[in-house]
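The other protein chains are all here in position, but one chain of the complex has been omitted.
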Amino acid sequence: VEGGAGRRFSVRRAVRWGDADPAGLIYGPRCFDYAVEAVEAFWEAVLGLGFLDLHRAHRMGAPWVHASCDYLRPLAPGDEVEVTLAVERLGASSITYRIEGAGPDGQAAFRVTLVSAMVDLDTGKPTPVPEAMRERVRPYLVGA
Amino acid sequence: VEGGAGRRFSVRRAVRWGDADPAGLIYGPRCFDYAVEAVEAFWEAVLGLGFLDLHRAHRMGAPWVHASCDYLRPLAPGDEVEVTLAVERLGASSITYRIEGAGPDGQAAFRVTLVSAMVDLDTGKPTPVPEAMRERVRPYLVGA
Amino acid sequence: VEGGAGRRFSVRRAVRWGDADPAGLIYGPRCFDYAVEAVEAFWEAVLGLGFLDLHRAHRMGAPWVHASCDYLRPLAPGDEVEVTLAVERLGASSITYRIEGAGPDGQAAFRVTLVSAMVDLDTGKPTPVPEAMRERVRPYLVGA
Partner (left out) sequence: VEGGAGRRFSVRRAVRWGDADPAGLIYGPRCFDYAVEAVEAFWEAVLGLGFLDLHRAHRMGAPWVHASCDYLRPLAPGDEVEVTLAVERLGASSITYRIEGAGPDGQAAFRVTLVSAMVDLDTGKPTPVPEAMRERVRPYLVGA
């Protein structure tokens, strides 16, 4: 586990009509979709590779081992959401992301934690997060 | 193109809360999910193989080349839907499915047409639907 | 039916990991999600109201009566898609959208047609597209 510079990565998206349920608000599981999308965008922008590259070029996978969400404020279709990602923990072969979605008023609407394990696709076993990746992830670690 | 015995294959499922939008009714694109699920169940039950087997064991894929839906009656969360599949056309390297979803009143709520091409995953080119599969699909062809 | 200036409306989005299936390419029904999202963004940007406003402030709905898609080229996770919308037909109480998704190479990957009916939520019956909306939609009509 390493301390970090506390950088943040963020993406914006709108809550879509199809993301909401008959209560007129975002359907709970969709917040996890938003969070995974943010991690995917983080990989592309910061690590310089997509999940598909990770699989095909590196023969590694990064399956989720844990996911949780606290729902703080409702979001409705049309709402712009700023989804902000930080890295809570960079373990030997795991990464813990802390993701917050803020609604149009700037207040946190949901807080997601996602933990992924790095896995060697050929052995099916955990494998260390490569140093080249660690270096790029480190600045996003929340401060100690 | 071959004539057929007009057999039908059907699956039942409920419209779920997360399948509906703030209008309180099924979100349109979900009908295509229901239709694809019916095709998948048809493959498993009638052809004896899943899409994953098709890819891995046969090195073939069956991508969609066309999809269309007529929305006839609304469906709401909790509604039981009977999704019934027939095969409209069995081409040399394509299959056209006709899928109908009937609501709790037994009336058609949506009618989907799906056309899939059989593709060789190694060449990326169309490939004939194997005779062993044709034989199993044939009884589901709508009568001439 | 009216002729039009042929304006286009477009939005960009990436194909996400969760939008793709084990074939490694976009799961067919997701193209309809992308198309509906484009219509929703068009309503907000061009008509100045969201689907929720239409329901709550205007007591009108715009359910889909028909949807179809031609799949032309595969799209993979990470691909940027430009989704472009034009209005093919502005009927008395219906709107027909023509939506094209172009992949990173600029080539059309899918072409969707969506037809929505304007419905009075209190009577459940078709109702004319209000003139104030027609005026804003007209410039997006494809040329005669």
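In order of appearance the chains are A, B and C, and numbering begins at 1 in each one.
Following the convention adopted for this analysis, a residue touches a chain if its C-beta (ideal position, glycine included) is under 8 Å from a C-beta of that chain, and two chains touch if they have at least 3 such contacts.
All of these numbers come straight from a predicted model, not from anything done at the bench.
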| item | value |
| --- | --- |
| Identified contact with the non-displayed chain, of A:Ala41, A:Cys69, A:Met118 or A:Val137 | A:Cys69 |
| Contact residue for the chain not shown (choose from A:Ala14, A:Val36 or A:Ala109) | A:Val36 |
| Absent-chain contact - pick from C:Gly6, C:Pro22, C:Gly48 or C:Pro130 | C:Pro22 |
| Contacts of subunit A with the absent chain, listed as residue ranges | 22-23, 25, 27-30, 32-33, 36, 51-52, 55, 61, 63-71, 74 |
| Absent chain, residues of subunit B that touch it | 14, 16-18, 24, 33, 36-37, 40-41, 44, 50-53, 76-78 |
| Positions on subunit C contacted by the hidden chain, ascending | 17-18, 20-24, 27, 29, 77 |
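Just so it is clear, only the chains that are shown with their structure count from here on.
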| item | value |
| --- | --- |
| Centre distance in Å when subunit A and subunit C are each reduced to the mean of their C-alpha atoms | 29 |
| Between subunit B and subunit C, centroid-to-centroid distance (C-alpha), Å | 24 |
| Sequence positions of subunit C contacting 2 or more other chains | 33, 36, 51-52 |
